[in-house]
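Only one protein chain is missing from this complex, and each of the others stays in its spot.
Let's turn to chain A:
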Amino acid sequence: MRGFVTLLARNRLALVGLIVIGCVALLALITPLLPLANPNVIDTPNRFQPPFSAGAVLGTDHLGRDLLSRLLWGTRLSLAMGLAAAMIAATIGSAIGIIAGYYGGRTDNVIMRGVDMLMGFPYILLALAIVAALGPGLMNALIAVAAVNVPFFARNIRGITVGIAHKEFVDAARLSGMRNREIILSEVLPNVLPVIVIAMSTTVGWMILETAGLSFLGLGSQPPQADLGSMLGEARSALITHPHTSIVPGAMILVIVMGINLLGDGVRDALDPRLKSGALSRPMPATTVDRHGPVPVAQTDSLLDIAGLRTEFRVRDRVYKAVGGVDLHVERGECLGIIGESGSGKSVTALSVMGLVASPPGVITGGAVHFDGTDLIGAPYEVLRALRGRRVAYIFQDPLATLHPLYRVGDQLIEAIQTHDPLSKEAARTRAIDLLKSVRIPNAESRIDSYPYEMSGGMRQRVGIAMALANDPDVIIADEPTTALDVTVQAQILSVLSDLRRARGLAIIFITHDFGVVGQLCDRVAVMYAGQIVEEGPTEAVLRNPHHPYTSRLIDCVPTLGGGQRKLAAIPGLPPVVDRLPVGCAFAERCDKAEPACRADAIALMPTGAGRKTRCLFPETKQERIV
């Protein structure tokens, strides 16, 4: 609750709304005490006095009545009407909602049918019908506005009540022999009350507007009594000759409703937990780069050279260092595996290459990614875009989420082709079919017109691969492409990838948490832990003789055939949270061999044999393994 208040107070607009509403409400309250002219005294000789004339600050209306006085009395009436309508609607609506939600079953069904029916009715029309039946008048307008808002409350409160009706304390009350009515009053009502109040605060603006609207039409308050709506309605005939008589009440309605809306928005934002964490922001076209210090030069003349890459996530006042200085390189036609648990930074490393890390909250804070000699970090968007999919393509994990659900796969393929190649639609389609064939999709000619949801997981991932191949890229970055698939399909996908690589001379960066997969496909492997590479070397050598204790644990996790999938959970403990990394070895907490020296200082990635590097003070040496 305190958090809610601070959030509300932090929202400056909501505060403005609160102040505006407070002032108007105060004015309305003290109106009877103010030295105002009688709002209903007719003084025809002095009609249509302009504002600021003697004796009438806001002028007079068509009957010579003092506008200021009428405005304040009208505001008072309008506010009272809106509030009263909101109270009535909230009381009746909530009662209905609680009954429907609490009793459930048939009662719920019947009530909600009716509520849905009413909500499907354009509701100004409903209010008009009610006024038509009861006859024009202040009270009847009030009843009409309250009535048409009842379904809104009924529906919202029912939803909340359904959630509460099955909580333990309600069950406990029922078991203790309390009667339903007592339970509703003592257990349910206190819990839904805040929701009712909030729903009221967000609808009272509408109700003021609606009652004013009915009065404007002449169906609400009747002369001489006037609310803001009927003031406006009466002034309409003199709109052109004496606009001030219209502007005065109209502007007041605007001020009131705007104040309430500002406040209501503030309340809603303060309550929406997604806004609290700042999660509801959209990722930009390319990851933000905020690079300090010197830009590292390429360490190799490989096709792709990542040097000192640092990527972090800034969420509020916390910084998660997802990638903390990674060096990697891939040669033409080479397959590099990056392996690690989830959260190890392997995907973020891969996404950083083409600026695809969601930003906000992602920021690349250091390092360089040289592709074919040019640094991509901080490169202009247009440069990145021209390379994306053209020379560096991605395959993502879950193709059901990563393919557009509402476009046919063919159209998505054709788009991938046409983005970089101004082919005609027909030519692109022919190529798309060829691509589907190249990833061994049967009946490519008909499959091309399927939607992603119509395909199996394996087929969808083949489409994902075909799409990555669309422009004959130099590098494919595959981010756990087989994780969501079952074992046989996984094997098929791997064999497709491995054939394509041989046939086209593709370089592949293959990200996975499964050493078995790495063993089948990759020439070299890099093991990541807590945002850093802990071991790197030729796949076979690493598999046979892991140097880092973490690597050897990972290899132990490879499922044996028929033994089911053993997950990395087999390693006791959890990886460190990347916003609180330890000073020394990040694996120390889970390592059997940890010594005080391990925790003392940052550990460097040291060469440990032919083409191999390890980040460990006490590398494993003896074990020989057969995989």
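Operating definition for what follows: contacts are C-beta pairs under 8 Å (C-beta built on N, C-alpha and C of every residue); 3 or more make two chains touch, one makes a residue touch a chain; residues count from 1.
Note that contacts and distances are computed from a predicted model.
The listed options are "cytochrome-c oxidase", "Binding-protein-dependent transport system inner membrane protein", "Tryptophan 7-halogenase" or "Septum site-determining protein MinD", and the UniProt record of the chain not shown names that protein "Binding-protein-dependent transport system inner membrane protein".
Contact with the omitted chain, checked across A:Q225, A:T419, A:Q492 or A:S552, is made by A:T419. Only one residue in the set A:I19, A:L34, A:V57 or A:M117 touches the chain that does not appear here, and it is A:M117.
Checked against the hidden chain, the listed residues A:L29, A:L125 or A:V583 yield one contact partner: A:L125. Which of A:H62, A:R174, A:R390 or A:R504 touches the hidden chain is settled by the complete complex: it is A:R390. Along chain A, the points of touch with the absent chain fall at residues 114, 117-118, 120-126, 128-136, 205, 209, 212-213, 216-219, 232, 236, 239-240, 243, 246-247, 250, 253-254, 257-258, 261-262, 265, 280-283, 285, 354, 356, 358, 381, 385-390, 393-394, 396, 398, 401-407, 415-416, 419-420, 451, 453, 467, 470.
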